[in-house]
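The complex is shown incomplete by one protein chain, all other protein chains being positioned as in the whole.
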Amino acid sequence: MFFIKLEPNDDILESLIKAITENSIRTGFFTAIGAIKTPNLGYYLLDQKKYKTITIEGNFEIVSCSGNVTLKDGTPMIHAHLVVSDQKGRAFGGHLLADNKISVTGEIFLVEAGAPLIRTLDDQFQLSLINLD
Amino acid sequence: MFFIKLEPNDDILESLIKAITENSIRTGFFTAIGAIKTPNLGYYLLDQKKYKTITIEGNFEIVSCSGNVTLKDGTPMIHAHLVVSDQKGRAFGGHLLADNKISVTGEIFLVEAGAPLIRTLDDQFQLSLINLD
Partner (left out) sequence: MFFIKLEPNDDILESLIKAITENSIRTGFFTAIGAIKTPNLGYYLLDQKKYKTITIEGNFEIVSCSGNVTLKDGTPMIHAHLVVSDQKGRAFGGHLLADNKISVTGEIFLVEAGAPLIRTLDDQFQLSLINLD
């Protein structure tokens, strides 16, 4: 099990990839809590086969962030979803896209798996999905 | 630790029970992310002692899904809650009922526990609750 701490202004995905690479983690899952500024949340458009970016201004609690580490072309890849909440307690969620920055702190617990999981491009969705074949 | 992958049109509860049975898992917890179509979310009505079904049309991200495996009358039972989000990023949540189907993918990490946990019918709530007696 690994603990990863994120600092103010850290980019979540970049910091995760850095920590995973430094610790030679290839596969596992993680859960995180913390706080974020102006989250960029992804929503996958099935008809267009791509993510739409939903940007919400302001400071938010990260009330849930869970995801996994897998290998794509031999390189660690993060797939994570998050739920954030505003000062009225309203919750918003989506896919963790690039360009999401910590405001106060990020506290991540990652559990490493034994056997690596591999992602390959899925033709139907044009997404990198876990391939168990 | 087990990884379970769900495919488009897979029923979440059915697929989980199948994977758990195949791997002889009796107790543990899991977290999952993915995407779902027209979720059926449960809300427990305390006064009526039963679940109400909240159905929301459309495609949603599964931004959080966490739950556990226990034994009820010797058979594995799933208790899970989920949070989903729509194309405006709005989050909705509830108890994972039957009849919830994956749209794109479901990625589940399950951690097995050593000692089995048992559920029995609780008279007060008419629910199968974990019984530590």
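When the chains are written out, they are named A and B in that same order, and each has its own residue count from 1.
Everything that follows uses one rule, which is that a residue touches a chain if its C-beta (ideal position, glycine included) is under 8 Å from a C-beta of that chain, and two chains touch if they have at least 3 such contacts.
Keep in mind it's a predicted model, so treat the numbers as computed, not measured.
> With the missing chain put back, one of A:I56, A:V104 or A:L127 would touch it. Which one?
A:V104
> Taking the entire complex into account, which one of A:V63, A:A80, A:L117 or A:I130 touches the absent chain?
Residue touching the absent chain, from the options given: A:V63.
> So which bits of subunit B touch the chain we can't see?
28-29, 31, 41-46, 52, 54, 56, 64, 66-68, 79-83, 91-95, 111, 113-114, 117, 124-125, 127, 129-130, 132
> For subunit A, which residues reach the chain that was dropped from this view?
1, 3, 5, 8, 31-33, 35, 59, 61-64, 66, 83-91, 93, 103-105, 107, 109, 111
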